[in-house]
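The other protein chains are all here in position, but one chain of the complex has been omitted.
Labels A and B are assigned to the chains in the order they are written; within every chain, residues are numbered from 1.
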Amino acid sequence: MVLSAFVVPDETSWAVWGHDIAADGLAIAGSPEGADVLVVPGHLPDGLSEAVKSAWASMPRRRRLIVLAGPLIEGADVRTLLDGNGHARVSQEGHRHQHDDPVADEHGHDAHGHDEHEHEQHEHGHDEHEHGQHAQEQDAHDHHAMMEVTGEPSADGLVMEDLEFELGPLSAVLPGGVMATLTLDGDVVESCGLRATLVSADLRVPDPLACAAWSAIQRDTEASMGRVFDVELERAVSHAAWLTRLGRVLGWAELADGARRILGHALSAREGHHEALRESLRAAERLHGRLECSRRLRFRLRGRAVVDRGTVEAYGLTGPAARAAGVAFDARVDDPAYGALGFAPALRAAGDAEARTLVRLEEIAVSLGLALRGLDHGADAPAAPAIEGPRGPLRHNAVSGGLEASGAAALLRVAGERAAGLEWSDAIAAITSFDLSGWRVAG
Amino acid sequence: MSNWTPLAVLAVALAGALAVALLEQLVGGLRPAPIAILRRAAALLDEPLSAPHRPDAWLYHLAPPLLLAAAMLALATVPWAPGFRGIDLSTGAILFSAALAYVSPAVFMAGWGSGAPLAVLGGFRFLALMLAYAMPLAMVVTAVAAPAASLRPTAIVEAQDSVPMLVSQPLAFVLFVPAAMAVALLPPFDLAHASAELGGGALGHYSGVHAALVGLAQRVLVVAVAGMTVTLFLAGWHGPLLPPAVWMVGKTVAVATLLLWGARRVPRPPLDWLVAWTWKLAIPAALGVIVWGGLVTLLFYR
Partner (left out) sequence: MSDLATALVFWPAAVLMLLTGVYVFRTSSMARAGLLLLASLGIEGLIFLALASEFLGVLQVLMMSGEMVIMVFFMVMFMADPGGLMGMDMTHDKRRSAGVAVLIAVLLAAVAVLTDWPAAMVEGDGRSIEQIGFEVMGRSMFSFLFAGVTILFAMVGGIMLAQQGGRLGLPAPAGEPRDETERER
């Protein structure tokens, strides 16, 4: 029993930003109402402010706020945002903290919680009342959404009414920032529209989930072997964080633990402990070997949410989703820096959720290997105009001055379409298998 | 049953819940921290009661106590040693099933009372699952009781002094364990409260005292289910050399560890798959188990 944290925007993003929340002694809560701690970045993009406010309002009274140092996001300051709403006491934590003993952590934050509680009880009863009202309105809205009925027979032959509701941009079920408009028929998803809502006002970091890739594009030609190292390590971290999420979504603690082991070593490699790369690689290869012929993975993901070659080409999908369908779209293929390191993209033919999982798992190992060789190699290579990010190619747009992530919007559309017609757990597993990003490129 | 029985059951429940919490940490690869668990429980109990404005707030508030009561009642039917047991009724094994039957209404009430779409979905999922699993659970108990010619748990233990029921009725054990895991809310059967799939689900909207009750109830359920597995299949307190209570506790801890360990190693199957196989395979197999139990009784226990 440890403190449970509701994580904004989600724990996968924080892993990419260098904080493994679960390793820091916090359990991931499924809803703000059952959470003790709200974990937030210092600044919030526009799409999140309201959601964070209402999450904070629906938390239990002995709540705590942890503001972690994240990437450069330009937006509302979370402290002023929640100050007007809940008189938050804030603990600023500069960099990744690792506690062997969760008690110390818990105790440290407990004091804040207590202060806050008394504060509110004695001086700001009025605010408290308003929160209650707010929550009530939210509930009324939920129930209203549930009453919207139509009445078409569904895939399982039962006539039931549709239940329409919106999920996101903050829910433990979807990646942070992704908003879903859902029609449920019993527990079968009838239709699912997904959209990314987060836009960074700061054009310098349009997608905070691909920081290293972005800065690698911007960087001069000199430090170019560093480019391969940065981008590949970022891919490994991103994929490992995603795999942790998949483990949690499937309720498979063993998978989540294995992925977290890769992630932990990769994160410490990113902080400069290069010897951890080998550890991470070993963990990745072990997990890959186990999952490659795992009947449990096959049972859960094979044949789910199939995206075939034709769909990839018609929608213009990129990244691991395309490579899992056997389409060798990879910006690294044409990159001389990668050619020197002997790179070949990981490919699968099936195009289902299992193939996407295995492609990413293989890519973790390949990326860590490339990062290692990039370190040893040390030769320089010219910067490329396009870079293969964790989710697909990223290109510098000379006109807008921003970043172009081709295929991101198409991926959201395909993920929504593939989730339709599936039972809820399959639908969520399918959506998770696409590794969606809640960020969209401005402009 | 004496005046001290409720207190004794409460003591067993609290100690057992703490032990299960420690086992969870051990199985999850963490360092066991009993003080942290106790401090956490104290912090939860110290928190002011949340009073959500919901149309069915009374269901929301009643669900955790009902869940805990069901878990406690189930635990009370487990005999720990020849002289130490909670409720020793001649229908104790049915009382165990009856107590566990109230887990599903409690989870449903929690989900419905929470009022969020995914929590309601979680509640209904659990109902669907438990409707399917309640049958094999009760039928297996009947089959195991047949050789003992009694539904009294102590008598069932006495009937196993030479051969544990696991040996004479292995199929019953195979059916009992997943059903027991499901009713104890353990993964991979955590369809009601899967946090990453349902955003906390039916039980994820509780905080403070409610959360403490739910957490306690979940762990007491694990103790009860593990204890009853030992009672029904692993010869209860029988064992050489050591005193009976030590054998019983040791076996229960071993079973609980296996349940928690197994729970981490399997991905959660989809509801329709689980329910389909339970109705199509487990329930007919449970009928077969009853026939087998009768045959075994006629051939070897008379």
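Some observations on this one:
The rule is short, and it goes like this: contacts are C-beta pairs under 8 Å (C-beta built on N, C-alpha and C of every residue); 3 or more make two chains touch, one makes a residue touch a chain.
All figures in this text were calculated on a predicted structure; none of them were measured in a lab.
Contact with the omitted chain, checked across B:29, B:55, B:82 or B:284, is made by B:55.
For the options B:108, B:176, B:206 or B:247, the residue in contact with the chain missing from this view is B:108. Across B:14, B:30, B:81 or B:98, the residue that sits in touch with the chain not pictured is B:98. In the full complex, chain B contacts the hidden chain through residues 55-56, 59, 89-91, 94-95, 97-98, 101-102, 104-105, 108-109, 112, 124, 127-128, 130-131, 134, 138.
Note that in this section only the chains that are shown with their structure count from here on.
Inter-chain centre distance (chain A to chain B, centres taken as mean C-alpha positions): 35 Å. Considering their complex, residues 21, 28-29, 31, 33, 35-37, 39-41, 43, 46-48, 50, 52-55, 114-118, 120-121, 124-125, 187-188, 190-191, 193-201, 203-208, 211, 215, 263-272 of chain B touch chain A.
By the touch criterion stated above, chain A contacts chain B in their complex at residues 1-3, 28-31, 33-36, 59-62, 100-103, 106-107, 110, 117, 132-133, 135-136, 139, 142-143, 145-146, 163, 165, 167, 171-173, 184, 187, 245, 248-255, 257, 296-297, 299-300, 423-426, 428.
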